[in-house]
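Sharing a structure here in structure tokens format.
The full complex has more chains than appear here; those shown keep their coordinates.
By letter and in written order, the chains are A and B; residue numbering begins at 1 in each of them.
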Amino acid sequence: MEADDAQLAEAGERRIEWAMRAMPVLRAVGERFAATRPLEGLRIAACLHVTAETAVLMGALRAGGAEIALAASNPLSTQDDVAAALRGYEVDVRARAGVDRDTYYRHINEALDIAPDLVLDDGCDLVNTLHTERLDLLDGVGGGCEETTTGIIRLRQMAAEQALRFPVVAVNDTRTKRMFDNRYGTGQSTLDGIMRATNMLIAGRTVVVAGFGFCGRGVAERARGQGARVIVTEIDPVKALDASLQGYEVLPMELAARAGDLFITVTGNRDVIRAEHLAEMRDGAVLANAGHFDVEIDVRALEGLAEDVTRGVRPHTDEYVLPGGRRLLLLAEGRLVNLTAAEGHPAAVMDMSFSAQALAVAWLAAERARLAPGVYDVPADIDAEVARLKLAAAGIAIDALTPAQTDYLRSWRLGS
Amino acid sequence: MEADDAQLAEAGERRIEWAMRAMPVLRAVGERFAATRPLEGLRIAACLHVTAETAVLMGALRAGGAEIALAASNPLSTQDDVAAALRGYEVDVRARAGVDRDTYYRHINEALDIAPDLVLDDGCDLVNTLHTERLDLLDGVGGGCEETTTGIIRLRQMAAEQALRFPVVAVNDTRTKRMFDNRYGTGQSTLDGIMRATNMLIAGRTVVVAGFGFCGRGVAERARGQGARVIVTEIDPVKALDASLQGYEVLPMELAARAGDLFITVTGNRDVIRAEHLAEMRDGAVLANAGHFDVEIDVRALEGLAEDVTRGVRPHTDEYVLPGGRRLLLLAEGRLVNLTAAEGHPAAVMDMSFSAQALAVAWLAAERARLAPGVYDVPADIDAEVARLKLAAAGIAIDALTPAQTDYLRSWRLGS
């Protein structure tokens, strides 16, 4: 390791140490793993955002006995100092911030070279690569975990087409993940990223949130909590109705485009903001994406419309000048604004998701022989266990059922 | 019909007419039923709160061709004027406000005398009576619908014990019901009932909400929205954690009992507020229940502790004086405060639940021959249909997927 790397690794260590403070549950899981070694001798290929919180997860898995190769799940989100530190922990890291698409996929392939027994994915790129380019490795894979809504959608589609070759646990769909990570993590970090990139006043602004799933709800709540007037767009009538009953204005994007000062996409779909919407926007409108892939805002359309582009008018902020002089501001090139312009989810939420992840991996290691290919829910007791540990770490006590109450819930004969 | 009854019926008509204004979806379903007659010749025994909104549901089912007998699902919640009006609509109503337990069950039995093809229940008392006392009628019953969380818990337990003899649709578990009726309906009407009963200022008060399911969340949100400081108690660690992350203080009831000015139980369980909690409460504390049955506050324990009781210090408000002079105020005798002291859920939310109910009954009428005994989810398209009609009635337009977006969601091969 050279001097620069050593310095980088040291900065990474500091970051990881900071993250660990806010991750008491994952620390507890790591200690349990060190004692029980549930992953002894297993090889894991992981494709995750290479951040301090991921490093703590890697630590827990290593403590459990796993050998790990790690690629980044996003070309921009890698924290190079953390990557440097992880190399010191004997994790084979294949990631660097700002790589191009080819290098991104090369890294995934290099991680797969470990010939994994288990895989961890965040967006399904690694699993997809396995099923399209590395078919030779498929027989060795006993199972996987997927972390995102986007990835689960892809996996369910694969399962429906009989294309999926091993069992995958939908870590994303645990209550602890969806309720906490998607809602509170994405909510805070997205607004944080936007404020760091622009230092704009949120109060009084009209913020358009596209998508009202768990992530969208979190973003809408935080924007409202900063004093914004929030407009929601949706394609699902039930979610749209829910947004309306929470006091949000619900509009089709066509109309929202004219009203918004700030647009945030969180749908998991592509082309949510298209040329026809860009053409309607006000001078100075800000565009940010908090969905997994950089396809939600049609950046190519924006480039096509623009007469002039200035990169970096603020950090992570590019200005596109449209005919007539209207200026649109695109943050983080349309990539995940919370990971690019801020630091991603706070460690305290990742603590829950990654603890569920770690426990799910251990469960998969034990059960994989018995599981057919398909998408599986995280066992409910893992969810409750993570919540219980988290409450305990926060010093929060809750009630327990009395025997009479347990009986009451069981008995259908007692009535009015 | 005598003069008084006629006057009562007229008042009921006015109430029903008022409710219909806020129930555009159920009106649309009724019109569709009048054209298609999906319930032609079927006998339905229903056990529901006899309110104006229920009357609109009865109208839709009648329009679909059903013959109906209706008993009350709660001894206190019957609106006598609505009952009178319903008799004019050829619904066989067996209900009167304020009846005793025996009369309550006699009414259910009388409704069952219709020998139902289908049943509608709200709390599972009618289904329970069928399975314990009227076994002779069971063969004729093709299926049922259940409206409450409490009822579903009882039914699932019956199913688990193989005791359930016909298919039941868990109307309560539709997204439109749980997200809207339980959350927004219970939330508003509970606070409304408490304000009508006490005229107390909610702002600045410490409100303890026991239970953080959909109903409890709704109550907590509305209490906070009125300026209260809200404390949540729970037994489920995931819900407790969620409450905490929404900024509520989470405490065991033992500690919350000392802090609260107002206690609202919404758990679906018994003995949530017990003698040991009552003994800790402040002078002037107010106790209200918004859970289905009147078992959540241990009223018998309260009576046992009290040295003196004054009924009706305010409408629906009884004062219990404890040793040492502390006064506790029990609302609505511990029964559903929203139905007793106010008018239950606003028609606008019942519009959704009852539309889902009506469509589920029609589905059950068509499919019942093919369904084994058990608890069934409402088909997802009913849910979406209700939401779509509701949005349209409110004049809210939403986006539709483009073909490219539909493809994108289907394709697992596109990635970073």
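FYI, a residue touches a chain if its C-beta (ideal position, glycine included) is under 8 Å from a C-beta of that chain, and two chains touch if they have at least 3 such contacts.
Worth saying up front: this structure is predicted, and the values here are computed from it rather than measured.
Asks: Note that 2 identical chains are shown, then give how many the whole complex contains.
Replies: 4
We adopt the following convention: only the chains that are shown with their structure count from here on.
Asks: Rounded to the nearest 5 degrees, what is the angle of the rotation that puts chain A onto chain B, matching CA atoms?
Replies: For the C-alpha superposition of chain A onto chain B, the angle is 180 degrees.
Asks: Could you give the separation in Å between the centres of chain A and chain B, each centre being the mean of its C-alpha atoms?
Replies: 37
Asks: Residue numbers of chain B touching chain A in their complex, please.
Replies: Contact set of chain B toward chain A: 73-75, 101, 104, 123-125, 128, 132, 153-155, 157-158, 161, 163, 175-176, 179-180, 183-184, 233-238, 240-242, 244-245, 250-253, 255, 268-271, 293-295, 383-384, 387-388, 390-391, 394, 396-402, 404-405, 408-413, 415-416.
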